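These notes concern the structure reproduced below.
With one protein chain held back, the other chains of the complex are shown just where they sit.
Chain IDs A, B and C follow the sequence of writing; residue 1 opens each chain.
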Amino acid sequence: MAKVTSLENAIRDNVNDGDIIAMEGFTHLIPFAAGHEIIRQGKRDLTLIRMTPDVIYDQLIGAGCARKLIFSWGGNPGVGSLHRLRDAVEKGWPQALELEEHSHAAMANAYEAGAAGLPCAVIKAYANTDYPKVTKTIVPMECPFTGEALVAIPSIRPDVAVIHAQKATTKGDVLIEGILGVQKEAVLAAKRAIVTVEEIVDDLGDVHPNACILPSWVVSAVAEVPRGAFPSYAHGYYSRDNKYYQDWDNIARDRDSFQAWIDENIMQSATGDAS
Amino acid sequence: MAKVTSLENAIRDNVNDGDIIAMEGFTHLIPFAAGHEIIRQGKRDLTLIRMTPDVIYDQLIGAGCARKLIFSWGGNPGVGSLHRLRDAVEKGWPQALELEEHSHAAMANAYEAGAAGLPCAVIKAYANTDYPKVTKTIVPMECPFTGEALVAIPSIRPDVAVIHAQKATTKGDVLIEGILGVQKEAVLAAKRAIVTVEEIVDDLGDVHPNACILPSWVVSAVAEVPRGAFPSYAHGYYSRDNKYYQDWDNIARDRDSFQAWIDENIMQSATGDAS
Amino acid sequence: MSELLEYSGDEMMTVAASRALADGTVCFVGIGLPSAAANLARLTHAPNVVLIYESGTIETKPDILPLSIGDGELSETALTTVSVPEMFRYWLQGGRVQVGFLGAAQLDKYANINTTVIGDYDAPKVRLPGGGGAPEIATHSGEVFITLRHSKRGFVEKLDFITSAGGQPGGDNKKRCGGKGPTKIITDLCIMEPDSQTKEFIVTSMHRGVERQQIIDNTGWGVRFAEEVTTTPEPSAHELEVLRDLHRRTKEAHAGEA
Partner (left out) sequence: MSELLEYSGDEMMTVAASRALADGTVCFVGIGLPSAAANLARLTHAPNVVLIYESGTIETKPDILPLSIGDGELSETALTTVSVPEMFRYWLQGGRVQVGFLGAAQLDKYANINTTVIGDYDAPKVRLPGGGGAPEIATHSGEVFITLRHSKRGFVEKLDFITSAGGQPGGDNKKRCGGKGPTKIITDLCIMEPDSQTKEFIVTSMHRGVERQQIIDNTGWGVRFAEEVTTTPEPSAHELEVLRDLHRRTKEAHAGEA
């Protein structure tokens, strides 16, 4: 049953050094505030999972929280490279970063299989590409009925999933609307789940019978963090701050300016103030 | 692109003798009117697929349309047996009926895999049961990463899927709300799809961003058939006629009374009048 | 005061089954007797029990009992309704269900269930509806409760077909299935639970007024009794009132439909 608490407590209670952690949100509803709290609490040796490790993971990697990254597209969307990710991969700063690289299709299916309680996903993927040469967890299989070539990939089953959503009730039921990404799957695949929300309400009101709702009993902690997805966006609340993403390119290009930014905007800032 | 047409034409153009056909609707939105039109047009040698072959398939089987049934629960919900199904299985009347029997979980996953373009579904199912002794399409597998026991089942990929929904637009986009069942998967798994709807509207209006909508380009034919799910129900339109299901028990118990019912209510009735 | 109450064996069974559900439990509900018991629990001692039906309805709070597994009432009163593939993939196989609550046509002493055929599969004496959701409810739920009326036809020495797996003789069920399998059978005469060694279901509690011989006469195998057999607490006036109200509302509502 979800505990409605502060972001600080939610992270402290559920994220441990060395955890496998999935922070999801596909462009929309990226849990930036929770990421900043993880940096602020100095978590270390995390295995970070994310389909699109954009600016949020650039910040975590640059701040030295991560030892491994499982991902399928690592860039600053619409802008260019992630300089902190590249610096870790190309030069080992601030520490070496192990990569496990997949395609979006494989990652989405691996989350889906994790949510479905399966140890692996069996799909059609990677035909004639070089992925199987570098990613050892891609295993060729054959359909027992048709002989068709398939691949198996291990399902994603994180220690903890972190997402941001529009609303939760005081009881902890969570509503997500608009671009849903893989958030439901990440939560259901994980042992523990933290959800930050724009607002906590008494009830979800007159919502569509088939809306994407996560019941409180699949969530560990819910924290109200208005603008918790900033600089990404929350459908119905605020738009994406494209300038932030563009500015990030300059900030992250240089180690010193990056560290100054982290100090000023994360370390010296109270929980939930990062925007 | 969906052709908006009459039920009669939709069935005539898309259902052929010998087809593999899936008519879905999980208690809710069962495409009864379309089933009656199939009986009326005298289709033969169909392989009928349906998770819960309730009264609708009892009628098709008794009317001699089917040579095989792929299913997971064959009863009259809340009432008892399907007498026409039992008569076909136990006594071969009006013709023998081959059975391929699964569990709900396996059927649901087989539809899902069909929609996903996969030749098979790999799941955890059937542990310590007798299904694998009688259903030859259940193949044991092992997870290549954990060694866990899994089974593969062939995906369902029908020639034609038939469903009933609340609304379609004049362009043929289809909206389904409430208990969704496996209708989306059945349509996406099939080569052709027929959708009957309560009403055709100019546009779907202010619908939830994540509502279950089938775009017109995955549908072959749309026909407006008000009360086309009767005696099952359509969320937002009418309730289930429980008395019809109870009465069916008596009608179907006896071959003569069944045939009289079919003659009077299906054969001598115009398309769409069956309620 | 309870000795003044009159109630039927079915009512005793439903009340006993309802009490097996602890408040807050996530329960996957089969139609029929389990549905009555699960909703009685929700309306009495377990207001926060979470009821899931295989039609995709999650955290449903029906005011009347559904006649089918997919009645409109289930979706209208649910927290949300998901597709049937999602229900079986994410919620059941995904391990989110703590208790699976099943009915049965026939079961054996290990609580294997048959709802498929009487007689030979290819030339059946009676063709039953089949398993529906039960085979995987039985294996993927944390544990399984079964409720059915006691009779020799229902409690048999050997099943013609195993539709849903019970406990395995002497075996470690969890290893093969993910859950503990059946842990309680609740009938109109008694409650049975597995012997920790043999996994055979034995009588652990008898309902008031029931004689051992009645249970022996209505069980198709040589039924055993636990060393200490308790007496099932009787239904309370409140439980009976809520149950009867529920059945009355249900009957009125279903009669009222077209």
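Rule of thumb we're sticking to: contacts are C-beta pairs under 8 Å (C-beta built on N, C-alpha and C of every residue); 3 or more make two chains touch, one makes a residue touch a chain.
All of these numbers come straight from a predicted model, not from anything done at the bench.
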item	value
Which displayed chains the hidden chain touches across the whole complex	A, B
Options A:L180, A:I194 or A:V222, residue touching the unrepresented chain	A:L180
Residue among A:R86, A:H164 or A:R192 that touches the chain left out of view	A:R86
Chain not shown: contacting residue from A:K3, A:K68, A:H104 or A:R253	A:H104
Residue of B:A66, B:A106, B:V218 or B:A234 touching the missing chain in the full complex	B:V218
Contact footprint on subunit A, counting only the chain that is left out	26-28, 51-52, 71-75, 77-78, 81-82, 85-86, 89-90, 101, 103-105, 108-109, 111-112, 123-131, 133-134, 149, 178-182, 184-185, 212, 233, 235, 238-245
Hidden partner chain, residues of subunit B it touches	1, 112, 115-118, 173, 184-185, 188, 209-213, 215, 217-218
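In the analysis below, only the chains that are shown with their structure count from here on.
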item	value
Centre-to-centre distance between subunit C and subunit A (centres being mean Cα positions), rounded to whole Å	40
Multi-partner residues of subunit B (each touching 2 or more other chains)	123-124, 178, 180, 212, 235
Residues of subunit C whose C-beta touches two or more other chains	75-76, 81-82, 89, 93, 140, 178
